[in-house]
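Sending over a structure as structure tokens; questions will come in a sec.
Just one protein chain is left out here, and the rest sit where they should.
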Amino acid sequence: MKTAVLVFPGSNCDHDAYHALKHVVGVDAEFVWHKSSSLDGFDAVVIPGGFTYGDYLRSGAMAKLSPVMGAVRRFAEGGGPVIGICNGFQILLEAGLLPGAMIVNDSLRFVCDYVHLRAGTDRTPFTRGIPVGTVLKIPVAHYQGNYYADEGTLSSLEERGQVVFRYCDSAGNVTRESNPNGSARNIAGICNEGGNVLGMMPHPERCSEIALGSGDGRRLFDAMIAWLGERTA
Amino acid sequence: MKAKIYVTLKRGVLDPQGKAIRTSLSHLGIDGVDDVRVGKFMEITLKEIGVEEARRRLDEACRRLLANTVIEEYRIEIG
Partner (left out) sequence: MKEKPVTPELAREHGLSPAEYETVLGILGRTPSLTELGIFSVMWSEHCSYKSSRIHLKKFPTKGPRVLQGPGENAGIVDIGDGLAVVFKMESHNHPSFIEPYQGAATGVGGILRDVFTMGARPIASLNSLRFGRPDHPRTRYLVSGVVSGIAGYGNCIGVPTVGGEVSFDECYDGNILVNAFTLGVVRHERIWLGTAAGVGNPVIYVGSKTGRDGIHGATMASGEFDEKSEEKRPTVQVGDPFTEKLLLEACLELMRTDAIVGIQDMGAAGLTSSSFEMASRGGTGFLMDLDRVPQREEGMTPYELMLSESQERMLIVAKRGREDEVREIFEKWDLDVSVIGEVTADGVGRVRWRGKTVAEIPIASLTDKAPLYDRPAERPEGQDALQTLDTAGLPAPSDLGETWVRLMGGPELSDRKWVYRQYDHMIRTNTLVLPGSDAAVLRVKETRKGIALSVDCNSRYCYLDPFVGGMIAVCEGARNVACSGAEPIGLSDCLNFGNPEKPEVMWQFRSAIEGMAKACEALGVPVVSGNVSFYNETMGKGIHPTPAVAMVGLLEDVSKRRVQWFSSDGDLILLAGADRLGIHLGGSLYLKEVHGKIAGTPPPVDLAHEKRLLEFLREAASADLVASAHDLAEGGFACALAEACISGPGSAMGARVLNPFPAATRPDFAMFSECQGAVLLSCAPAKRDAFLDLARRFRITMRELGVVGGEHVDIEGLARVETAELRKAWSEGFAAALGLEG
């Protein structure tokens, strides 16, 4: 089982994702440079966070044009698990692999802090076995994490069970105060209709070890491994 | 030849920056401002390819890169 960790000019969290996968969770991981157009041999794809192309023009706007994104699209169409974290989520949105867009945080400030997330569906590879309503403690670090989609799209996401994570308080209540950036309906992460592509603003790779403040992030990677195990079985 | 491209947030998309600026203007004592929307302005210098062709290429540039049509609209001015 091998995970691809994509690296674009400006990716920063690639090393963190690699470390979490390889050294904490124990699954094989490899860096894939953005100019590569093949993801053959990989079972899962991680698009890590960072400031690809400096976030210039719009976060993820230029990264979406890299050759590797064609391979990501094909991989996703084949049903493989893809997780876009933070800037990775932004890249998936820009590439049209997930609906909606990101705008600047309503506070107009970068925010780095631990938040709580309420799990909304267990049908993605990364939330398999994580019951709906589970509260996870995972940190965010972003300036443009304010998720936007028009009302029609938002309703459709809700109806089709595509809202994977929502910001909430430590007790699981979805409140305005618990929303760090003003995103619509407290949305922190969504998946595609097929359920195999997940985009989330918080960073599970930053909290896969208790020493870092929370071990909850690890659950998403463990879930992915279990899901892949079942798929190949 | 030169072109100007204006990229602005669609009506209906919340503009936190515009909102903050409006508040600051009133703090400065500059009254009478109802609304502020913040956008991007790009100045593009092109080889002489003719207005029609320039417009066609820039339109494609906007759709594919310069504007995120989920939340933004654009206007192209040539010359």
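Here the chain labels run A and B in written order, and each chain numbers its own residues starting at 1.
FYI, a contact is a pair of C-beta atoms (placed from the backbone, for glycine too) under 8 Å apart; a residue touches a chain by one contact, two chains touch by 3 or more.
Predicted model only: the values in this text are computed from it and were never measured.
Every visible chain touched by the undisplayed chain in the complete complex is listed here: A. Across A:60, A:81 or A:139, the residue that sits in touch with the chain not pictured is A:139.
Although one chain is not displayed, its contacts with chain A can still be listed: residues 9-10, 12-13, 15-16, 19-20, 50-51, 53-56, 107, 109-114, 139, 141, 143, 203, 205-206, 209, 211-213.
We take it that only the chains that are shown with their structure count from here on.
Separation between the centroids of chain A and chain B, computed from CA atoms only, is 29 Å.
Considering their complex, residues 57-58, 61-62, 65, 93-94, 99-101, 103-108, 146, 148-150, 182 of chain A touch chain B.
Those residues of chain B that touch chain A in the complex are listed here as 9, 12-14, 16-17, 20, 40, 65-66, 68, 70-71.
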